[in-house]
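First the structure, in the form of structure tokens, and then the observations on it.
Of the protein chains in this complex, all but one are displayed in their positions.
Here is subunit A:
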Amino acid sequence: MAVKSDLLRQKQGLSEEFSYDEVDGIPSSGVSKWNELSDEERLRANASAFHSLHCFLGIVLKEQREDLTPEDGEFHEALLSLLAQVETLAESTKQLLLMFGHVPPSNGISSPEQDLTYFKKKLRGYKVLLELSTWALRATRDFTKLQKQSTRITSTMAAPAMRSASRQKNQKKRGGYGR
């Protein structure tokens, strides 16, 4: 995935020095005291991130279809598949939160900006996929940690979520965004 995003970055003329702070609402997976997060914080961060990423990915797909790569049906199919997996992940995580009696994150995220320039659309699309891949990796680690330290209830529910997360990761590796 990292190789594909690098390729994309080069093709779209983006410099290596780009800073990926949360500039335009895309959730950033980087976290400094990951080890010290509570179970609730972990689940909540994942639930919120995947919900938000699902939203963004929908818009990216729309922009690809209508503006950026209108001819590339195969690519759109791949994105659609990815979209479904992210939705599953978002839902599973939210369910886990509810199971533990925690409050799920509010879905009232301000809708992403729609009228971007051509270049900014490309840039945002790249960032969404990049963050999605690192969030998927983080989710895998989060669920591993939860699985190891929690009860069997977590295991039953976490397994499908984990499988979804790793499937999603592999999907992207095979070229979900290989332009």
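Following the convention adopted for this analysis, a residue touches a chain if its C-beta (ideal position, glycine included) is under 8 Å from a C-beta of that chain, and two chains touch if they have at least 3 such contacts; residues count from 1.
We adopt the following convention: contacts and distances are computed from a predicted model.
Between the names "Exosome complex component RRP45", "Ciliary neurotrophic factor receptor", "MTX3 protein" or "Vacuolar protein sorting-associated protein 35", the one given in UniProt for the chain missing from this structure view is "Ciliary neurotrophic factor receptor". For subunit A, the residues touching the absent chain in the complete assembly are 2, 16-17, 19-21, 28-32, 34-35, 130-131, 134-135, 137-138, 140-141, 144-145, 148.
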